[in-house]
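Encoded as structure tokens, the structure appears first; notes follow it.
A single protein chain has been omitted from the complex, and every remaining protein chain is retained in its original position.
Naming follows writing order (A and B), and every chain is counted from residue 1.
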Amino acid sequence: MSDTAAVVHEEHSHEHHDSSLQHHFATYEQQMDAGKIGMWLFLATEILLFGGLFVGFALMQSKYPEAFVQAHHHLDKNLGFLNTVVLLVSSFTMVMAVHCAKTEQRKKVLVYLLITLACAAIFLCVKYFEYEHKIHEGLLPGKFYTHVGDTVPHQFVFFSFYFMMTGLHGLHIVGGMAAITWIFFRAKKGDFNHQYYTPIDLVGLYWHLVDLIWIYLFPLLYLIS
Amino acid sequence: MSETTHTTTHDNHDANQPKIYAAVLGALLILTFITVGASKIQFGSGMINVVIALTIATIKASLVALFFMHLIHDKAMNSIILVSSFTFLAVFIGFCYTDASTRDDLKPLGLKVKAPAVAGAPGATPAAPPAPAEGHHN
Partner (left out) sequence: MANHPTTQAIHSPVKEDVSVNYITSPKGLMSWLTTIDHKRIGIMYLWAVLGAFLLGGIFALLLRIELLTPKETIMTAETYNKVFTLHGVIMVFLFIIPSIPAALGNFVLPLMLGAKDVAFPRLNLFSYYIYVVGALFGITAMVTGGVDTGWTFYTPYSTTTNGQVSMMVMAAFILGFSSIFTGINFIATVHKLRAPGMGWFQMPLFVWGMYSTAVIQVLATPVLGITLVLLMLERSFGIGIFDPAIGGDPVLFQHFFWFYSHPAVYIMIVPGMAIISEIIPTFSKKTIFGYKAIAFSSVSIALVGFLVWGHHMFVSGQSNLASVIFSFLTFLVAIPSGVKVFNWLATMYRGSITLEAPMLYAISFLLLFGIGGLTGIFLGALSVDIHLTDTYFVVAHFHYVMMGGTVIAFLGGLHYWWPKMFGRMYNERLAQIGCGLVFVGFNMTFFTQFVLGSRGMPRRYYNYLDQFQALHAFSTVGSWVLGAGLFLTAGYLLASLRKPYDAPRNPWGSRTFEWETQSPPITHNFDFDPVLIHGPYDYRPEKKG
């Protein structure tokens, strides 16, 4: 299918300057489709990046099953559950923000984005308390592991992975919050309309991926026995 | 080449979306409860628990991908990209696991190993094997 007309024709547009349509694209639709493919490809790289950690976790768990079972009891399932709920809600508010941008309900966009940011902040707070508890108990990665009283050795490996995986995930949350903040200010300026809402759509996709990763992290780290 | 115009079907589609999103959120929360509940029950071997947990996680992930990430309405290529990444991840773990689980035990005959230190910290290494028994090539 070739929908790529090289000739630019006048788009039925509202009052905003044409810099939102980049020079090498012929139509907004083409630009949006390209942006989506690009973002999905980036998400694929994130899946493989985190996937490597999942593979390492799985193989070390099969090497030291007892240690991993013992170690995971130190995690607070309730906090993990709370964080899961918080992220799922944030995914909902994020997709609502995108929807409102597309249907040009500007105030609602801002509200939903703020709620998304709030959920992300709650997630990080909960994680902070969890980390604080681990540090207090000496349940730290690698050579920093100082917990005493273990009946099964090699539990430090579990915590190496716990901190690597939730840490990398947390970094992505922070990055996501920065992106959402940027989108918030663009939405406030009135940048988005029914034919140009690509940036908020793409940031939304990224945010859902962050949620997706946690959907797998939660059971594997907190629940499996 | 069609421009993005508002048609009646387009409007209805857009208007229905919030309801769909809310329903998906509801399903996701219910599935989360189920996951936690299922983890408290011992289904025989640990492997079955893992499979159940991962299955539920995959259902949740699919709901997020199909509805929140709009794959259900989107061009096929984007779905192909997502599925490919999981497929190759499965290849990675599949082959690694096949190797790890079918390795021969390569310890030489007559090896004496001290019991590992209880602390479990990385400093406590297992005792080095004693002088090689006869016929041991290493």
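Note that a contact is a pair of C-beta atoms (placed from the backbone, for glycine too) under 8 Å apart; a residue touches a chain by one contact, two chains touch by 3 or more.
Predicted model, so just to flag it, every value in this text is computed and none were measured.
Residue in contact with the omitted chain (choice from A:38, A:65, A:175 or A:190): A:38.
Touching the missing chain, out of A:98, A:157 or A:217, is residue A:157.
The missing chain lies against subunit A, touching residues 1-2, 4-7, 22-24, 30, 33-34, 37-38, 41-42, 44-46, 48-53, 55-56, 59-60, 63-64, 141-144, 153-154, 156-157, 160-161, 164. By the touch definition given at the top, subunit B reaches the unshown chain through residues 77, 84-85, 88, 91-92, 95-96, 98-104, 106, 122, 125.
FYI, only the chains that are shown with their structure count from here on.
Separating the centre of subunit A from that of subunit B, both taken as means of CA atoms, is a distance of 16 Å.
Those residues of subunit A lying in contact with subunit B across their complex are 3, 5, 11-12, 27-29, 33, 36-37, 40-41, 43-45, 47-48, 51-52, 54-55, 58-59, 62-63, 65, 67, 77, 81, 84-85, 88-89, 91-92, 94-96, 99, 102-103, 142-143, 145-148, 150-156, 194-195, 204-205, 208, 211-212, 215-216, 218-220, 223-225. Only residues 1, 3-6, 14, 17-18, 21-22, 24-25, 28-29, 32, 35-36, 39, 42, 46, 49-50, 53-54, 56-57, 60-61, 64-65, 67-69, 74-75, 77-78, 81-82, 84-86, 88-89, 92-93, 96-97, 100-101, 116-124 of subunit B touch subunit A when the two sit together in their complex.
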